[in-house]
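Each remark here refers to the structure printed beneath this line.
The complex appears here without one of its protein chains, the remainder shown in place.
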Amino acid sequence: MTTIEVTSRRPMELIDVTAEVRRAVRASGVDTGIALLFVPHTTAAVTINENADPDVVSDLLMELNKIVPLDDDYRHAEGNSAAHLKSTLVGASQALPVEGGEPVLGRWQVIYFCEFDGPRQRSLHLQVIGQ
Amino acid sequence: MTTIEVTSRRPMELIDVTAEVRRAVRASGVDTGIALLFVPHTTAAVTINENADPDVVSDLLMELNKIVPLDDDYRHAEGNSAAHLKSTLVGASQALPVEGGEPVLGRWQVIYFCEFDGPRQRSLHLQVIGQ
Partner (left out) sequence: MTTIEVTSRRPMELIDVTAEVRRAVRASGVDTGIALLFVPHTTAAVTINENADPDVVSDLLMELNKIVPLDDDYRHAEGNSAAHLKSTLVGASQALPVEGGEPVLGRWQVIYFCEFDGPRQRSLHLQVIGQ
């Protein structure tokens, strides 16, 4: 298992980790298999989406905050219940195919580490299996 | 890796791809393992849900459009920001167990390719690993 360190700088932020994931998949030596991305935090997540237009990311975060408002009569005293729900909705794990020693991604896809309660020092685990 | 071609005919649509996935899992020769479904697009997704009553699918799409409205002061010029967020909420990857050479699904479950910005020609990747 490889762990990629991620430093978020804002309360909510999508951080493109595609290059780090690509490097770690190559280093695994697996030619054909599956790369599992796993976030070991409860107020963060991992997703795959577009990065060609930065407005897509700002729209995603803006709309996500409308759907799960930061304040909404939550009881959890830490005040980050919205971040916990975003983590569950977006998800702590994603997996990609690996072919020819490379992660398979569509033309417009990049991998985003999703920070929902930053800024913080975070980790993203990567487990590559196959042959 | 196998790629299943999917043709959507409407702006939003859930397309049952269970038969194609089942065929590809059998063809993989894997008896015991995991089948990874991966959507290489940023305005589509993959989910597992019911198809016994077609009202379930129409309710899913209707309610998803209430949660993520098609128009909502988005900045992304292409006008499909809602589709990008739906893709992130539903997810670009899902995985199923494989046992006895068959994908394991519950009694009421089918696999849906989710089109959120159609109609388009789409792909669904399938990577089966195990032995």
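The letters A and B name the chains in turn, as written, and every chain counts its residues from 1.
What we mean here is this: contacts are C-beta pairs under 8 Å (C-beta built on N, C-alpha and C of every residue); 3 or more make two chains touch, one makes a residue touch a chain.
These numbers were taken from a predicted model, which means no experiment stands behind them.
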Review point. On chain A, what residues meet the omitted chain?
Key: 1, 34, 36, 38-42, 67-68, 72, 74-78, 81-82, 84-85, 87-89, 91-93, 95, 123, 125, 127, 129
Study note, to complete from the structure: Note that chain B touches the chain not displayed via residues 32-34, 47-50, 53, 55-56, 58-60, 62-64, 66-67, 89-91, 94-99, 104-109, 129-130
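Definition applied: only the chains that are shown with their structure count from here on.
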Check your understanding: Approximately how many whole Å separate the CA-defined centres of chain A and chain B?
Key -> 19
